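Before I ask anything, let me first share the structure, which is written out below as structure tokens.
A single protein chain has been removed from this complex, and every other one stays in its place.
Note that the chains take the letters A and B in the order they are written out, and that residue 1 is the start of every chain.
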Amino acid sequence: MSINNENWEPTIIVFACNWCSYAAADLAGLNRLEYPANVRIIRTPCSGRMDPLLVLRAFNRGADGVLLSG
Amino acid sequence: MKKRVGVFVCECGTNISSVVNTVEVAEYAKSLPGVVFATNYKYMCSDPGQELIRKTIAEEGLEQVVVASCTPRMHGKTFYNATEKGGLNGYLCEMANIREQNSWVHPDKEEATAKAKDLVRMTVNKVLLNKPLEVQTIPVTKKALVIGGGIAGMQAALDIAEAGHKVILVEKEATIGGKMTQIDKTFPTMDCAA
Partner (left out) sequence: MVAVAQHPNIELVTLAEVTKVAGYIGNFDVTIKKKAKYVDWDLCTGCGTCWEKCPEKKLLDDFELGLGQTTAIRVAFPQAVPGKAYIDADHCRVLNDRKCGICEKLCPAEAIRFKDQDEYVTEQVGAIVMATGYDLFKWEEAYGEYGYGKYPDVISSLHFERIASAGGPTGGNIVRPSDGKVPEAVAFIKCVGSRDDTKGKSYCSRACCMYTAKHAFQVKDKLPDSESYVFYMDVRTAGKNYEEFYQRSLDAGAKYIRGRVSKIYPRGNKLVLKTEDTLLSMALEVEVDMVVLATAMVPSEGARDLARVIGFSTDKDGFFQEAHPKLQPVETFTAGVYLAGACQGPKDIPDTVAQASAAAVKVCGIFSKERLATEPLITEVDINKCSGCGFCVPVCPYKAITLEELPERGFTRLVADINSSLCQGCGACLPACRTTALNLKGFTNEQIVSEVDALCL
């Protein structure tokens, strides 16, 4: 979908550390804290594991935003 | 390794199914490359739910298992065990988090169902690359070190020692007892501290 379309929604990829951010996302669920549904979370063992190439891969494949959290 | 993935979509009572159309997600899963079986069930973590996984692994000759339910931080171990009981290595099981990170945070049914499909697709893709892994073991030196000889250190040392294990209690001062030795009487019983 083109960014010029008014219904356009970005695809956001989140790399979340299993021990903090991923757990925090679970906690957000536990507390029913709503957020936009176009966020997709990939579990990583630690943010230290994140290779910059993985971020580039996401952009390369069409992700509109990448959030590294850990 | 053969690609024979089974996808089990949990309704979690209504926790997931009130927002996510689990039937539709299971149907969608069947269309994914490598998936040979997909179903939805009320409570995957229950005994009958685990039994369903165990039975299906045998009946369908599954090589990989995907459970779309709650967070793996909650029931990862449960489904690892169910997979092992089915005769597969537990590390050939992956979970898609469609409760904490989907049905509980997205009220829009259409969006949540679409996201659940995405998460299942992602997890199927990953599990196809999983390899059986073996748990290793390391030896244990049955001797404890307790650092600090106050109330906490003395109590811990005594309890461990009473259980029959050796303890080294290291204290930086010349005497054990810590602050307690300086205290006169203790509340609420007013008995002596030493």
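Observations on the structure shown:
Throughout what follows, a residue touches a chain if its C-beta (ideal position, glycine included) is under 8 Å from a C-beta of that chain, and two chains touch if they have at least 3 such contacts.
On a predicted model such as this, the values are computed, not experimentally measured, just so you know.
Interface with the hidden chain, as seen from subunit A, comprises residues 11, 13, 40, 42, 44-46, 48-52, 54, 57-58, 61-63.
Along subunit B, the points of touch with the absent chain fall at residues 91, 118, 121-126, 128-131, 133-190, 194.
Assume only the chains that are shown with their structure count from here on.
Inter-chain spacing, taken between the CA centroids of subunit A and subunit B, is 22 Å.
By the touch criterion stated above, subunit B contacts subunit A in their complex at residues 71-74, 97, 99-102, 104-108, 111-112, 114-115, 118-119, 122.
On the side of subunit A, the complex with subunit B involves touching residues 18, 22-23, 25-30, 32-38, 40-43.
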